[in-house]
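One protein chain omitted, others in place.
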Amino acid sequence: MGFYVAQLLTGLANASSLFLIACGLSIIFGVTRIVNFAHGSFYMVGAYLAYSIVALFPGSILGFWGGVIAAALIVGLLGLIVEMTILRRIYHAPELFQLVATFGVVLIIQDMTQAVWGAEDKLGPRAPGLDSALRIMGEPIPEYDLALILIGPAVLAGIWLVFHRTRWGVLVRAATQDREMVGALGVNQAWLFSAAFVLGAALAGLGGAIQIPREAVSLQMDLSVIGDAFVVVVIGGMGSVSGAFVAAVLISVLNAFAVLVFPQISIVLPFVVMAVVLIVRPYGLFGKEGSGHGAPTEPEQPLRLLSSRATLVLMALVFALAASPVMVSDFASILLVDVMVATLFAVSLHFMMGLGGMVSFGHAAYFGVGAYGAAMAVSYLGLSMIPAMIVGPLAAAAAALFFGWFCVRLSGVYLAMLTLAAAQILWGVTFQSQEFTGGDDGILGIWPASWASSDQAYFYVAFALCIGGIWFLRRVAHSPFGYGLRGIRDSDVRAEAIGMDVKFHQWMGFALAGTMAGVAGVVFVFSKGSVFPDVLGIAQSVDGLIMVLLGGIHALAGPILGAGVFVLIEDWVSRLDYWRFIFGMIILGVVLLAPDGVAGGVDRLLRALGLRREGQA
Amino acid sequence: MLEVKDLTARYGRAQILNGVSLRVGGNEVVALLGRNGAGKTTTMKCIMGLVHQKAGEITYDGVSILRKPSHMVCRMGIGYVPEERRIFGDLTVEENLEVGDRPARPDAPEWSREHLFELFPNLAERRRNLGKQLSGGEQQMLTIARTLMGNPKVVLLDEPSEGIAPVIVEQMARVIKELKAEGLSVLLSEQNLHFARAVADRACIIEKGTLRYEGGFADLDAHPEISQQYLAV
Partner (left out) sequence: MNVLEVRGLTKRFGGLVAVDDVSFDLGKGEFLALIGPNGAGKTTCFNMVNGYLRPDRGEVRLNGQDLIGVRPRKIVRMGVGRTFQITRTFLSMTVIENIQMALISHHRRMFDMLSRATRLYRDEAEALLRLVSMEDQAGRACSELAYGDLKRLELAVALAPDPTLLLMDEPTAGMAPSERVALMELTAKIVADRGVSVLFTEHDMDVVFAHAHRILVLNRGGLIAEGTGEEIRGNPLVQEVYLGGGTVFGESEADHA
């Protein structure tokens, strides 16, 4: 019995920090409708700041708690800078821009943190005065855990008071329901948004700061917490503070007990709970159908077939690519395989989100399942390269069919969140199933068949699969199926009114996009010879989003250019110090300065040169 | 005081207003009449800065407000009561009033919570209830009270009598008369000619996004064919 109480208390202690970060995220989303990827970074910076400030007052109770609060306040200030310099310009941009921009902030903060505090993990001090354990029903419970259990509800009560007893809080709650009406009643939304962002950031900073006695402070804290925070926000209902509390407690306590039964469940459990909740209550436990997200974007131009001159140029490029192994070094040839893999991945992502309007935060899942499917077929079934290359995409197709069925039942940001959850489930399973997937050690020694083992020969295998895949997806884009997806994106009401089965069509589109990402994964695994869980990770998914965004979402050529530019920039930048910082700046530059992407620019150039047909207006 | 000239407006490519001109004088109640779909709501939203695709001119006290954001329009003294009421359902009655609260202005009457609760006794009884727990009539009262908390000089009332019980319609008429007695100007949109006649000084009739008639009710009654053409079937 005592043991179970101890588990319960541990769960509740874990819930506190999770609640702090999630409720900040939820407040920011409720008021500004921005899904803030950088929230994990605020959490991380809060922890580092607290570590440094507390270290100035060793052993002092006042120093510890003063340091924790000072850290939260400084993070709030950081939030203000981010809001005023970046987010304020993109409140009316499509959600993809906002997401990618906040991911740019993640990269910048990562490198800045590393520059200040170094790459090694930091071990924080124990909290003075709370550094021993109490015996409760015979089990030792750290005193600090008990303090944490109190902090969560105390902060909830504090937020409740602010939201119900201050004018500002009332305005925030009103804005969460109907921003336009709040404006019509004379409230300037700009400062309301800034203030909500500052509060949210400070809460995340506090969440990080109170973790220092329990957890090593590291540069991985940002992305490791953001997935769980998203899940808590979605389960609770986006914009609901009390929902975030209930969800944080639910997840943490369930987790504390579930690990007793399945020690490996902890990574997957939150996402399973989220998937179940979203299917039963599509807007979360306490959420409501939100007012529309973002602003209507500029209508897209109709698809046109390439003019004969442009087709010739394209053919010439493809032939040049085909001939390249003869002309360039092996090193360049390997880089070109990377470019082709990235391109097929980006084209498949663009297929579902550009044409289909289904933004995915977790497209890497299907890339990774394809890669692992092939790798496991080789290492466990002993298949050779060609059969393994068939197994991989089939596995990706199965995963996409399974998760897609759930995802297409939602739309907009909730759909995107569920794709992220699906990807995290697959990542968690892969990470923890040591005996099948090798866990963190990955699967090694997946090399091409002997006939394809030279860099040149494998280049042609990759060329056939990737260029073939890209050609196929382009063909589908021009087919009734692709037009149908685009039609649903333009107007699902009209699509249904002409007799289309909207959900089934989207499901098939999702599955096709997943399958082609699986093909890219298969080419990837045989070119690298190994596969690790990070191919399914958030960073890989976001790379895909950045490629699509770099290229511009409104053009079929977008992801092709975007992936090319991305890989080349990454190849160049990743050799530099602070490459994340530089890359984050490039992302912000694109989002803020060239919102129609590289392809938009090239498209204008092509029109100017007469290589592309003008509209027949 | 409030003047609209040759206002055109569109939503996407749908042209909703094709040149509406009207004027609301100081301490005057003007009824904007028309069948549904005629453009009454759009006219009000344009004044309030809630429609972006618009052209023409809107001035308030001689200052152009055509391009002003809605919070600036409100702060200049124009209060807006939307047709759909747009109560904050998860906020209590008092909190709804709090959102509307603005500092007093020298040229307009100041409304306190207590004064408003006298004007709307039902709300006083329900001040701790959530907006979504109120009946349709109570919500209509609340949305007017919320706007008055901003101490406006002109109130735009969009279809105050629509979809509420006749007894509440009566109360609504008394409220409008009270607003006039306090020195406010009111632009109200209506489909109900009888209601408009009972509360307004002047009528503007719009149809298909164009102003068709502007004048007193006596003229309108003397020429029943006008209301027949634009309001009846």
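Each chain carries a letter (A and B) given by its place in the written order, and its residues are counted from 1.
Here, a residue touches a chain if its C-beta (ideal position, glycine included) is under 8 Å from a C-beta of that chain, and two chains touch if they have at least 3 such contacts.
Bear in mind the structure is a predicted one, so any value in this text is a computation, not a measurement.
The residue touching the chain not shown here, chosen from A:Gly484, A:Pro533 or A:Gly584, is A:Gly484. Residue B:Val169 is the one among B:Val99, B:Val169 or B:Ile205 that touches the chain not shown. Interface note for the absent chain: among A:Asp330, A:Glu496 or A:Asp571, the touching residue is A:Glu496.
Looking at A:Ala147, A:Ala399, A:Met508 or A:Leu545, the residue that reaches the missing chain in the full complex is A:Met508.
Of the candidate positions A:Pro263, A:Pro302, A:Gly382 or A:Gly445, contact with the hidden chain is made by A:Pro302.
The missing chain lies against chain B, touching residues 10-16, 18, 35-38, 159, 161-163, 165-167, 169-170, 173, 190-195, 198, 208, 210, 227, 231-233. Although one chain is not displayed, chain A still touches it through residues 299-303, 305, 475-476, 478-484, 486-487, 489-491, 493-494, 496-501, 505, 508, 615-617.
Keep in mind that, in the parts below, only the chains that are shown with their structure count from here on.
Residue ranges of chain A in contact with chain B, taken from their complex: 164, 167, 170-171, 173-174, 177-178, 180-189. Within the complex, the chain B residues that touch chain A are 48-50, 69-71, 73-75, 80, 82, 86, 88-91, 95-96, 98-102, 146-147, 150.
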